[in-house]
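Heads up, one of the protein chains got dropped from this complex, but the rest are sitting where they should.
Chain nomenclature is as follows: A, B and C, assigned in order of appearance, with residue numbering initiated at 1 for each chain independently.
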């Protein structure tokens, strides 16, 4: 991407938790290629990790014949990540709020909350052919803190 | 892949040389996940790099609207890598031998030779729908040198 | 993930190394904590200073361990939160639930 930060990079894999580390290091490498700082790379990686875990567990029910697809889209001002599974999708109103007192001490229910916390936008889209598509975006800071003439 | 080294991992990207480092670090991570030693990881990565360069340059003629697909297949005893482009393919008899005295000092013509040198098998397949598919395999050494009762 | 166990002034300290994530022996901490409770050890301090990664499953693991101990009248506290883990506990409002320390001595004394 040295010449031009546009284009896209897609991956597709069997529903196996064992691929998580691979996906996450790919995410780190893409983040660093695009010039995201180390913290942003970390939070993008965590958000992607949570979405892929959900796709494998809730979407594909760990059926290894079903696939998870992740697509990285490189825009001039942001990174877009799409995560797709072959499950039944979800209703946004069904996503529990982990900050509710009743939920605070539940062991689960914080994955999507993390994605919403660390990405600039998150959208859920149940596809006509079935399966959930999670679309998340992270904006790039074009100017670093040390830039001149920046106020 | 902790539980079971089967399954597959696919990537697909626009024909941009800028993606090479990303593909290569993915290859390194896969090689290490599968337990290949550092040297094997290196030569697998180089073989993949050469094949992806060819797919971008000779196959897709650097047309960024055309895509390159790489598929990693995890078998119990070997790693299979497929590289596909959207070009016109090649005739194996047209691949020059870089060791021929006439070719020794040519600047190009060593990519496929490297792939053939470092992978255990390489096959070229022109697909019916067009485009070349390079299929390469690297066997895994299930026993390390230090194994007992090994002769 | 690996867990080393030691004792100091009646407090059991679990030094946790590596990742607390979905792949990495997810229930290990919870099981360890259950064993300790059965042995009557109810003052438990999780030293998380050498934890390299925590995802939402890992947070769930900490919460489960906490509720298990509390339900049996014990105390589970946290030591040496990394910056990232502190942030995850902060946004999930769990920093208000867990007692956490950066100093081991102070942590141990807090159980008395």
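In this text, a residue touches a chain if its C-beta (ideal position, glycine included) is under 8 Å from a C-beta of that chain, and two chains touch if they have at least 3 such contacts.
Note that the structure is a prediction, hence the values are computed from the model and not measured.
Student: May I ask you to name the displayed chains that the omitted chain touches in the full complex?
Tutor: B
Student: Looking beyond the chains shown, say which of B:49, B:69 or B:84 touches the absent one.
Tutor: Touches the omitted chain: B:49.
Student: List every residue of chain B that touches the chain not included in the displayed model.
Tutor: 17-18, 20-21, 42, 46, 49-50, 53, 98-99, 104-108, 110-111, 113-114, 117
As a working rule, only the chains that are shown with their structure count from here on.
Student: Round to the nearest whole Å and give the separation of the Cα centres of chain A and chain B.
Tutor: The separation of the two C-alpha centroids amounts to 28 Å.
Student: Could you state the distance in Å from the CA-based centre of chain B to that of chain C?
Tutor: Centres of chain B and chain C (C-alpha means) sit 45 Å apart.
Student: Residues of chain C touching 2+ other chains?
Tutor: Residues 23 of chain C touch two or more partner chains.
Student: Any chance you could list the residues of chain A touching two or more other chains?
Tutor: In chain A, the residues touching two or more other chains are 17-18, 21.
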